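The complex is shown incomplete by one protein chain, all other protein chains being positioned as in the whole.
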Amino acid sequence: MTEENKLASGNLSYMATVRAIVWKDLTMEWHTGQILSVMLVFSLTAAIIYNFALYGSLAAARDASTGFLWVTILLAGTLGLNRSLMAEQENRSLEAILMAPIDRSAIYVGKVISVIIFTLAMEAILVPIFTAFFNKPFWRPQVLFILILGTIGYVAAGVLITSMTVQTRTREVLLPVLLLPLTLPVVLAAAQVTAAYVAAVPPEWSEVQFAVSLVVAYDIFMVTAGFLTYHYVVEE
Amino acid sequence: MMTAMILLNVFAQSGVVDPNKNNGYLILGYGVMWAIALFYVLVLANRQRNIREELHLLRQLLEEDEDSQNK
Partner (left out) sequence: MAERIDRMNLNRIVPILNWAAGIMILISLVVIFFYAPVESTMGNVQRIFYFHVGGAWVAAVAFFVALLSGVFYLRKPAKIWDTIAVGSVEIGLVFTSMTIVSGSVWGRPAWLTWWTWSPRLTSITVMWLVYVAYFMLRGAIEDEDRRSRFAAVYVIAGFVTVIITYLSIRLLRDIHPVILGEASETAQGLQEFSGIDSGKMVISLNVSVLTFTVLYLTWLANRLRLQRLLDDAAELKTRVMTRLQQQ
């Protein structure tokens, strides 16, 4: 049985539903590569542009590199979210899933997990590239940690918002308008922490404490909000 | 730099400060604040006027229609 048939049959438990959705997304991506290819092409092009934008001043480029990294994640993320959730629209696979009596939040959790995986995959490629281009230690474990934390919050908000915008007329245009302001708090805070940990002297915990707590608090809030309200976004 | 300027300001001001020194900003601040509030009031009033006119027109239309049908 394909994953969709399994889902539509209504025989799955909550966790099995989540796993089925994640597996469905991953296998589809393995075969088509739509999502990652778009995200990677965009982010690599962007990285090259940044490099040449500040060609004149190496120091300025290095200082701005953290900002560049997070802007790239932010923008490539909207592309990935769009692709991932529009694929559901186009294939009408969501309708099949919705016919089964599964709690809608399971769909949300499944989509969040799969998009986080895709985004982290992209970031895994960006980190060495940015480290090489800008000569800054983005590979430091604290940086990786905050990248993961920030991505969680970003995707949690992203899946919720994108699920709404794909149902509107203006879709791709509307998504950045809605998602960018909403995710600025977590992205700005995470960028601040990233900048602190790629600096020559690693920061004291007290310096980054507030920003990290903000990211964690945002993550918890967004995942909860999405979990509780997703039902109203997909139900007609 | 900012901190130094501020601290310098404080030391310079310790004791005698002219309370009316920045009154221009006071007026400006209140002015723009209430300008924004007034703007919203005007927008609301305008929308209300327009919709009342429209309602009046619609009611008239329906009345004329009723009259012509009753005749």
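Observations, loosely collected:
A and B label the chains in the order they appear, each numbered from 1.
Please note the rule applied: a contact is a pair of C-beta atoms (placed from the backbone, for glycine too) under 8 Å apart; a residue touches a chain by one contact, two chains touch by 3 or more.
Please read all numbers here as calculations on a predicted model, not as lab measurements.
The undisplayed chain touches these shown chains across the complete complex, A, B. Contact with the undisplayed chain is limited, among A:18, A:87, A:107 or A:160, to A:160.
In the complete complex, the residue from A:27, A:135 or A:168 that touches the missing chain is A:168.
Within the complete assembly, residues 157, 160-161, 164-165, 167-170, 174, 177-178, 181-182, 184-185, 188, 210, 214, 217-218, 221-222, 225-226, 229, 232-233 of chain A touch the chain that is not shown. The omitted chain makes contact with chain B at the following residues, 2-3, 5-7, 9-10, 13, 17-23, 25-26, 28-30, 32-33, 36-37, 40-41, 44, 47-48, 51-52, 54-55, 58-59, 61-62, 65.
One rule holds for everything that comes next: only the chains that are shown with their structure count from here on.
Inter-chain centre distance (chain A to chain B, centres taken as mean C-alpha positions): 40 Å.
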